[in-house]
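For this depiction, one protein chain was excluded, whereas all remaining protein chains were kept in their positions.
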Amino acid sequence: MVTLSEITARFGGHCVGENAGAVQVSGFRPLESAGPEDLSFLTHPKYRDQLLITRAAAVILAPEALPDCPVPAIVTSNPYLYFARVANGLFAAPRPAAGIHPSAVVESPIPASASIGPNVWIGAHVEIGEEAVIHANVSIYPGCRLGARVLVHSGVVIGSDGFGFAKDEEGAWIKIPQTGRVIIGDDVEIGANTTIDRGALEDTVIEAGVKLDNQIQVAHNVKIGAHTAMAGCVGIAGSAKIGRRCTVGGGSIILGHLILADDVHISAGTLVGKSITTPGTYTGTVPFLEHGDWRKNFARLRHLEAMTDKIRALETRLAELEKKT
Amino acid sequence: MVTLSEITARFGGHCVGENAGAVQVSGFRPLESAGPEDLSFLTHPKYRDQLLITRAAAVILAPEALPDCPVPAIVTSNPYLYFARVANGLFAAPRPAAGIHPSAVVESPIPASASIGPNVWIGAHVEIGEEAVIHANVSIYPGCRLGARVLVHSGVVIGSDGFGFAKDEEGAWIKIPQTGRVIIGDDVEIGANTTIDRGALEDTVIEAGVKLDNQIQVAHNVKIGAHTAMAGCVGIAGSAKIGRRCTVGGGSIILGHLILADDVHISAGTLVGKSITTPGTYTGTVPFLEHGDWRKNFARLRHLEAMTDKIRALETRLAELEKKT
Partner (left out) sequence: MVTLSEITARFGGHCVGENAGAVQVSGFRPLESAGPEDLSFLTHPKYRDQLLITRAAAVILAPEALPDCPVPAIVTSNPYLYFARVANGLFAAPRPAAGIHPSAVVESPIPASASIGPNVWIGAHVEIGEEAVIHANVSIYPGCRLGARVLVHSGVVIGSDGFGFAKDEEGAWIKIPQTGRVIIGDDVEIGANTTIDRGALEDTVIEAGVKLDNQIQVAHNVKIGAHTAMAGCVGIAGSAKIGRRCTVGGGSIILGHLILADDVHISAGTLVGKSITTPGTYTGTVPFLEHGDWRKNFARLRHLEAMTDKIRALETRLAELEKKT
């Protein structure tokens, strides 16, 4: 249990409500399920109805929402960030104990502060930063480098061969040896079953603070700039260079050898087929329809060129007629 | 070897054909490759040509197909379900032996009837149901619960952190601790390399009888209703609530915080960008074309708004002209 005044003393903001500073909380719950020992938070006006009837002990919110709050509050300009800091500082699960699980196969020196989980494989000549956490069943191929406080979830593969082949005279594929590495900066988080291939000749590079969700595929020679975040199931083809502070929505595909500027945001499900040089949000998805409507509408997609031709013909004929009349 | 009459005695239906009940079969094969010891089945009229020339010992089929069957038959109203029951009851491979493989790292008590494969990791405070089967190289994080007869294929990750971050003043991401669990009901099957994240504050919930194919990503706080089935490579973003008896085709993406009603069917490759409140089938894919045709047609997609404007202008001019004439 911690009091609101202990929280504001450490994280800023101020307590509002009768005797608010003395209110005790034991953790976070969402507005609708919070009870008398829970701290909650309001991050968007659309949840106002939930605020009005919340039974939380207290709520973190922005000043505008204060009049709607039936319980004590902590007022701050950015409730979501405040929630993240308090949750992280006071209520996070303890990180896995430092040390190497006896079932792990580790062929490189590891700092004493790092935590290496069960059945992990770390190949030779790998560098792992201080306080890194590598969960169970991760595979890290030889020669890769991971920074400090990197968090790698189960099933991740780092440093597998990039996909490079040349076709010979008979149509068979000749493998191009993949001799680069994977270089991962500090504070990177990598979600479950994500794969990051080693570079072909140069390195694949993930800069500091990047956050990758589950089941992302990062091909050889890709570079991802600092503090970029990607949601699940994104695929990035070889040699794409992605800027800093970008976000990429789930299931998007970024083709190879493209460049995305800093601060580019890609909507979920978008295929990025050419470089983007201007910051902004980009989208390329189709709206879904009830299946019968879809069949009628989307059949037309095969005939857009013909539709354009028909409109042009109509314009010509109409102009002709207008001249006459 | 088992006779048709033994099969119908146990599973219903009736034998048709001279001496049909005494016919012996040793397993299933498709119509076109079945031989004189094989049982086969016809599930759709489009395979009638294969039925006409099948060399199977006998065929499971619906009454309508009986006249086309050159060999003994078992007649039933739902041949595919009947096939599933017989295959399951008589010809399934033995399930893996109960017990914990010595290479597995198991930090929670496991029922004696469960089977835990090689190199599995099961963290602390996990509950595993009776007769559950966990194949090799699965990772289950602390605190998760799996029901009875759950079948988990290799490479699956259950309970990894959800993808939750708040942006700080400098543009860096502050992790939001993921303190919920994953709760999985009875009779759920989870395909190879599928990932299911733990909830942020609440739990991620997969209800009884759900079937998930390979490489599906289930984000934090998602709820999947009972008996829903999803094909490979589906991605479900955070806090989506999916109803009961839904089906989701391969490669579809369901965005976060959406609600799908019971009995909603999503076609393969569809991006579901808003909630669906009415049962039915929904589709949002584009037809492919030969590449040259695609280039001509799909370039028009960038100009649909302009086409609409042109049509509107034509309508106005034509109305003007019609008034005059």
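Going in written order, the chains are labelled A and B, and every chain counts its residues from 1.
Simple rule for what comes next: contacts are C-beta pairs under 8 Å (C-beta built on N, C-alpha and C of every residue); 3 or more make two chains touch, one makes a residue touch a chain.
Just so it is clear, the model here is predicted, and its values are computed rather than measured.
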>> In the whole complex, not just what's shown, which of B:R55, B:K167 or B:R245 touches the removed chain?
In response: B:R245
>> Given that one chain is not shown, which residue among B:S115, B:N137 or B:T204 touches it?
In response: B:N137
>> For the chain left out of this view, which of A:E37, A:D68, A:E130 or A:D161 touches it?
In response: A:D161
> Taking the full complex into account, what residues of chain A touch the chain not shown?
Replying inline: 103, 105, 119, 121, 137-139, 141-142, 155, 157, 160-161, 163, 165-168, 171-177, 179, 193, 195, 197, 201-202, 215, 217, 219, 233, 235, 237, 251, 253, 255, 266-267, 270-273, 280-287, 289, 293, 296-298, 300-301, 303, 307, 310-311, 314, 317-318, 321, 324-325
>> Could you pull out which residues of chain B are in touch with the chain that's been left out?
In response: 27-30, 33, 78, 80-81, 83-85, 87-88, 91-93, 101, 103, 117-119, 135-137, 151, 153-155, 187, 189, 191-193, 209, 211, 213-215, 227, 229, 231-233, 245, 250-251, 268-269, 285-291, 294-295, 298-299, 301-305, 307-308, 311, 314-315, 318, 321-322, 325
